[in-house]
Structures are given as structure tokens and as C-alpha cells.
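Just below is one structure, and these are the notes that go with it.
Just one protein chain is left out here, and the rest sit where they should.
Entry: chain A
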Amino acid sequence: MGNYLLRRLFIAIPSLLGISVVLFTVLALAPGDPFEELASNPNIPPEVRAALRLKFGIDDPVFVRYFRWLSAMAQGDWGFSFVSRVNVDSLILQRLPATLIVIGSSQILALLIAIPVGVYAATRPYSIFDQIANTLAFVGFSLPTFFTGLLMILVFSIWLDWLPFVYRSDIAATGWRFYWEHVRQAVLPVAVLGVFQAASYTRYVRSAVLDVIRLDYVTTARAKGLDERVVIVKHVVRNALIPVVTLVALQMPSVFGGAIVTEQIFRVPGIGSLLISSILANDTPVIMAVTFVFACLVVLFNLIADILYGWLDPRIAFR
């Protein structure tokens, strides 16, 4: 096991290096200028843009910039944002809590919906409940979050005026009010993301439970005269959740990606909105760092999923 882990980690290093080369090259080929806003203001002399480009090393050849980035990264220096001149690591750390809260709660919400609905639907296949659940799940993951997000803003913020649609990281209130305000503003983004995720998880849970429920040991358990609830919860769901757990682990990076749009709509100050605004501003060091973090997440969660497989299902050996 330890040996396997070590080997996998060693494989991860060259893949991350490869990813970083690709990211850097793509960014270098992409046109744009972090100081473009200075362009159409005749009060700012063009020399200032030139001086800034020189100062931040933007005009150096790509490979020079890449090795500078790599060696700095190896020493734990993530560089600084051209636009805000703040260190990239502190910028990311500032954004992480909001992302984790929103994504974390939306995942919990998604599982809280998906597991009961999926299991119940699978135990009564082709019943009316199953058909309704299936239809809703289909609708749920066909509707993109940018659409449902706007729809919810329109209904809950503008027509009904119940909930705010601007997410704030600096709520001035204290005590219970502080938590209440946080919950209120998180409701819409969490619901939008959670419902979207719940839809795809529901279909997955349903099919996983259907696979398990036909197996012989379930029939045996029933034949022993066990209560149906015990059969489902103890025998079926536990085994059916093995693939679901790995699915959730593998989906995490794409969930971060999917949250980018939602973050933008609700102005959640998360990593996703940081990535979008830096792409719009051509802020290369930040784009590089955030995308690299995403790449690391993909590699890491793949590894976790592999380990989880072996741990949950001893038939898979580590070799």
C-alpha cells in the first residue's frame, strides 16, 4: 500500500510538470495585456505601460518566464498579481473559505437529496415516484447553472424580495444575526449548485442501488425474514454507495469548475470568480496559480479515488 502510494505520487510529479508547461504555453500564446486599461487614456504616457511590462518581466521570452515561474514555485513563491500587486498565495487563501463553504454545503445538499430519492426510486422501479424523480433529475442536469441562477434571482430576489443576490464576505453583524445573514445569502448559490449536482447524483445512486438489489445476498437477506428497511439500509445501500463515494471524489474538481459560473452570478468571492476576473484582466500569475491548483486537485482526487476503491472493495489489489 505504502509502496503503491509512493509510486503514484512519483507519477503525479511529471504529469503536473507537463500540465504546467501546457498551461504556461497556452497562456503565453493567448493575446492580451494586463495594462490594456491604460491604453485609451491619453493622460497616461505610453512609456508607463512599457516600464510596467519591463518591471514585471512580461516582455521576456516564454521559456525564461516559465523557468522563473517554476523555480519560484519550487521555493513556495507563487508570484504576485500584476493587477493588484498582491501575492498570489494570499489572494487564493482569501478566496478559499467562500468557495469551500458554498461548494461544501452544496455537495451536502446534493447528497441529502440524491441518496434518499435515488434509493427510494430504485426500490420501486418504474413506479410513479421513480418516473417523477427521473424526469426531474433529467430536467435538473439539463438546465445549466447560469440559467437556474438567473431564474432564482428573478423569483426570490426581485419578485418576492426574500433573499439578497449579492454574496458578501464582510457581514458586519455579530452573534446569531451574523450566521443568519450568512445563511440567507448562501441559500441561492448553494441551492443552484446543489440541485444541479443532486440531479446527476440521483441518477447514479438509483442505478447503483438497482445493480445491488438484484444480487443473491439481498434475496437471501429477505428470505431470512429481515425487515425490508434493514435489508435496504444495511445490505443494499452500504454496498451501493461504494461507487457513489468514488464518483463524488472524482467529481470534486469539476464541481470547483462548475461553481465558477455560479460564483460569478452571485458575486461569491471564491476562487472561480478570481479566475474569471484574472482571465479578463490578463493577470497571468493568478491564472497560472489557480489553474495549477485545479490541476493538482484533479490529480489528488484521482489518487484518493483509487485508494478508496481498494479500501472499500478488497477485491481490487494495490499493485
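A few notes on this one:
Rule of thumb we're sticking to: a residue touches a chain if its C-beta (ideal position, glycine included) is under 8 Å from a C-beta of that chain, and two chains touch if they have at least 3 such contacts; residues count from 1.
We adopt the following convention: contacts and distances are computed from a predicted model.
The subunit not displayed here is recorded in UniProt as "Peptide ABC transporter substrate-binding protein", chosen from "Peptide ABC transporter substrate-binding protein", "Outer membrane transport energization protein ExbD", "Cytochrome C oxidase assembly protein" or "Amidohydrolase". Contact with the chain that does not appear here is found for just one residue of A:Phe35, A:Trp69, A:Phe256 or A:Phe294, A:Phe35. The omitted chain makes contact with just one of the residues A:Leu91, A:Met152 or A:Ile232: A:Leu91. Within the complete assembly, A:Val83 is the residue of A:Val83, A:Ala137, A:Met152 or A:Val212 that touches the hidden chain.
Listed for chain A, the residues touching the missing chain in the whole complex are 31-53, 55, 80-81, 83-86, 91, 94-95, 153, 157-158, 161, 164-166, 168-170, 172, 264-265, 267, 269, 273-274, 277, 280-282.
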